[in-house]
Every structure is written in structure tokens, then in C-alpha cells.
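Apart from one protein chain that is not included, each protein chain of the complex appears where it belongs.
Take a look at chain A:
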Amino acid sequence: MASEHLLDIRQLAKSFGKHQVLKAVDLHVSKGEVVTVIGPSGSGKTTLLRCVNFLETYDGGSIRIDGTEVGYRNDGPQRRRRGEVDLARMRAETGMVFQSFNLFPHLTAAENVMLGLRRVRKKPKREAREIALHWLGRVGLGHKADSLPGELSGGQQQRVGIARAVAMEPKILLLDEITSALDPELVGEVLDVVRQLAGDGMTMLMVTHEIAFARDASHRIVFMADGMVSAVVPPDQLQAAAAENDRLRSFLSRFSATAH
């Protein structure tokens, strides 16, 4: 099925047991676009992102990247889960940066970045290290290449996490509240890196509570509430949209009251 969008999510539904977390989510991201998802805690933002690279299975609807359905293969009317090797190959096309960094603690910063390049992209060691050093340099950590994660600050760890994801040259980068676990003074250095990536044309789907950042770094803002997309607006029309959307208004006001 042809689609001009790099990522095309339609009628996505997902339940954990009886609890329906996502109800008919529609969302698309074009190449080079930065789309930010905001919304109250528990509204399903993380689940949505995790479905996109199939860290979570989904029950209904479809997710397509470059026209290929994520996670499932359509066998006539039947939908089948892809095999593990097929899933791995698909996941290699999407990068993910986690709230809790999730670096491999036994590997140095460079080795964290090299692992996917070596095992998935099958690069020789020397080339993988060159690429790793390049990206660590880009996130300002060229001098920490041989440090273990335990020797790095949270902000530095998260920048390694970003380098690890982008070094794979994914078609789209998923970022889930990547500054939420950081001390306030370390947030800026990580957001700067994301801003640079956006400037380079990296396609991104991110969840953040940094509303100001979302406003100046993204092309569109998606407001989620109760497992549904409640509003999609260009960043400069967020306030205007809030005037018409009670939930968005109350979310934003609660937000500026606490986080600003």
C-alpha cells in the first residue's frame, strides 16, 4: 500500500489485558519531520512509541514504515507475527532513545555505539569504531569514548544513548521523555543534541514534557489523552488550539504551573 508518509499509523489499538491503552490512534510522520507527542501521564505515549518498533505488540490497526507493516505480515486475511530475525531487521530501521538511557553497563561509550554497527550492520571493527567516534564527537563526548556508563553523568549517558541510536542511520528516531530522568542542569545539553539532529533533517517522533522545547523544535505537536489523539497542531497554534480543547488547556495550564 503506497503512502507518502515515512511513518503511517492508522487506527492503532492496544490493550494490556482488559485495559485499553490505545484506541484508534492515527498519526503520520513524513521524512525530515519532527513530531512531538505530549499528553498527561498514563495517556499511552510510551506505549505508542514502543509499538512503532514492536517492543510492544498491538491488537488492531496498522503501523507502516516506508509502506512496510511493522511487526506483522499479512497472510491473506490473516495477520501473523513476523519471525524474530525479520523483526530484528525491521527494528534496525528505527532508532530509540530511552528515558532511562538503557546503556549496556559492561561496554564503554564507544562499544555501546559499536555493538549495533558490528552485529547488525556487519561493519568491521575499525570502521565501526570510526563511526562511533564520529557520533560521540557529534554529541560532544569524543573524550569519553572509552569510559564506562557508570563513569558518566546522566546527561552524558543519554548523549551516548542518542549516538548509539543515530549511528545506525535509522529512518526514524523515537525519543521517549529522554530528559525526564535528568537533573535540571543536564537537560539543556541533551536537548541541544536533539535540536542539532532536527537541523540535520533527522526524522523524529518524540515524547517530551519540555513544552517550550517541543514548541521550537517540532513541526507538529500531537496531544494525546486517554489513548486517543485529541489534537494535532503546528507549534505556533498550540495556545489557540488550547482555547478550543478543554483537556489540552487543562494539561497545558497544569504544566506551566508545575514545570516552568
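FYI, contacts are C-beta pairs under 8 Å (C-beta built on N, C-alpha and C of every residue); 3 or more make two chains touch, one makes a residue touch a chain; residues count from 1.
The rule is simple: contacts and distances are computed from a predicted model.
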Protein name (UniProt record) of the chain left out of view, among "DEAD/DEAH box helicase", "Amino acid ABC transporter permease", "Acetolactate synthase small subunit" or "Fe-S-cluster-containing hydrogenase component 2": "Amino acid ABC transporter permease"
Among A:15, A:102 or A:153, residue touching the chain not depicted: A:102
Hidden partner chain, touching residue among A:168, A:182 or A:248: A:168
Touch with the omitted chain, as defined above, among A:24, A:115 or A:233: A:115
Interface with the unshown chain - residue positions in chain A: 53, 55, 84-85, 88-96, 98, 100-107, 115-116, 119-120, 148-151, 164-165, 168
